[in-house]
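Only a single protein chain was left out; the remaining protein chains are all shown in position.
Labels for the chains are A, B and C, by order of writing; each one numbers its residues from 1.
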């Protein structure tokens, strides 16, 4: 039973490192969530509870993987951006991808009952079967590319949500059939959809829940240390005088619904995504 | 907010198909389970409850992914073998890998409380934090390679378990310190370890739990259809006489602890792993 | 000018080994040879001189790369099959591919004037500009796959050559315009093309040059050692008696035009392509 005779099979493994000096992006997407959300009667078009559950899983990943500098979530998907200098597992793609997908998945499964509470009964809704997420990992060479990536996802969120908001307003408030609502919206541009909501239902789309309109943008932010650092006089006078190190800055992951398409986020010198080598170390 | 301006970023994705006509093997391994098993006070050296939980997750994967023909589990790892003709997601590695790892992970998390029951109190043990698994996907061109792969993992299981059994017997029954037990075993071969157990503790290693000694081997087996197929006379006589199709064979995933190093498993014409193209279709 | 500051750029290189235990196949194809053959007034549809030049370059590669067991050439392309156990440059694809393409290319360029001799003047034809070949390297897991690969190329050769033979016969002997010849052949099957040649031009396609019909198949064959091994009595009697080692078998690359689609070539126990590990060592 000499193990060594068989060990040659290990050489069939292949996981070549991802190109250095590029941003890494892992995107996770719920597998067959059309069915999963229907089976679990997710609210339409957006189930705020489910989105908060996704954000919880996203935040857990940010806390677990320190090289992640930015994340974006919407619908059944989450994208995570790793800084350029990331050297996690020497940038082996399978390792990074599988660990992130796995961790996101178990947090989602385990936190389900915290978020998916029936509003009427106040009881957690049963999870009928284990959810599943697929994942991919992609290299982006430039800050422009990663910014365009984020814009792509947020524009996708906007377009889908505007459509869905109109559609379900026509159906729920407008008492239309699904088919008629579909027809009504077919071929309309954004502006027309906005007007439809406002003129016919007195809904100002911009007042809708920003989490629905913009998706969720996660990043680390400095939090004020709760305790002041010890002052010199507090230090036992018999001991050697000590240099007082400045309070170590601490970061916490914040969940926002800010715009990442315009310049503001990216032009901010505190922007969590930095192009320069060695930057974005948070 | 035209999404199309940003869509070019999709072209940075790359997930080239795995080589056709090769067995695909996905191996999952618990990340930092040394810590996880300690934190959750897993029984030493083997926690049968935890292994059964792993087997449950392994079985769920076999049922979810029909192209899996064989699986092997031990310790914090599980290997899944896909038939050569597998064309799941056109053999895109990231898709397959992430979906399997994700599903295994959520089943593990969700079934935890079913298996990890405190023997004394009868109550499920709390899970302290979300577990995480890494994964890899490997191509094996020949049946010989995949057989050697299985032998590699089972030999690994054997070697580790024989050592661990001796170690914990010396510590628990022999009242040795960990250090002394380590020393005692250092440099011994399998035969000597077997004798140590037998001569000093009257333990026949071969009588130990086969799940510990051999790991768990999963595959599909024909199950007898519960209801007999309808007989001709039962068919409504006024209708046209019908050909009676033989009862469709049904398969169920079985959990065994058989040997996969010797010839028997592989020489069986019913062996679930088949080399010939188009075979192994179960 | 410390070189070490810059050496990090070497880590951007990536050339992961090709899957072990698979046949490697390198196919080379002339780049823009439609233009190159026209510029150099290659005979139509086949220029035997140019094909012999290709065969010379193919043979040189077989002699240079000992792990090549089989090669096939036709038109402006050459395919080289490496045995499964090939470990040249640890199976690094860029290394193997580039070296083979480079060597083939320089042999082609340097041997040009030996083959491309003007039949009338007996003088070598000038080469107007440096030719260029592209290449690719592909893994084939099974003997069946590599056999089918060879059949694919030989069938391609047959189909193109039968068409071209008919086309140029209609044009040259039948005095048709290119357009009319094209039209005449459009939609015809092999059998009809054979009949056309025979009934109208009394040409039996099977008597055409096998190099044109079947392409060129290269492999190593045992050659008889020219000198007999020294006999015992010839050995200087004062020296120690010696064991006579059998004459070391020597191989030479042969250029044939045999069929590789039928069974004969592959069922021959001396077939240069062997599936078994460790076989095909020539």
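Structure notes:
Keep in mind that, in the parts below, contacts are C-beta pairs under 8 Å (C-beta built on N, C-alpha and C of every residue); 3 or more make two chains touch, one makes a residue touch a chain.
A quick note: this is a predicted structure, and the numbers were derived from the prediction, not measured.
When the whole complex is considered, the residue among C:137, C:211 or C:271 that touches the unshown chain is C:137.
When the full complex is taken into account, the listed residue touching the unshown chain is A:142, out of A:142, A:177 or A:221. Contact between chain C and the unshown chain involves residues 1-3, 5-10, 12-15, 28, 31, 60, 64, 93-95, 97-99, 101-110, 127, 130-140, 145, 148-149, 151-152, 155-156, 158-159, 190, 261.
As for the chain not pictured, it touches chain B at residues 11-12, 14, 16-17, 19-21.
Chain A meets the missing chain through residues 19-22, 139, 141-142, 144-145, 277.
Note that in this section only the chains that are shown with their structure count from here on.
The two copies, chain B and chain C, are related by a rotation of 180°, based on C-alpha atoms and rounded to the nearest 5.
Mean C-alpha position of chain A lies 32 Å from that of chain B. Chain B and chain C have centres, each the mean of its CA atoms, that are 46 Å apart. Distance between chain A and chain C, defined via averaged C-alpha coordinates, is recorded as 54 Å.
Among the residues of chain B, those touching two or more other chains are numbered 139, 145.
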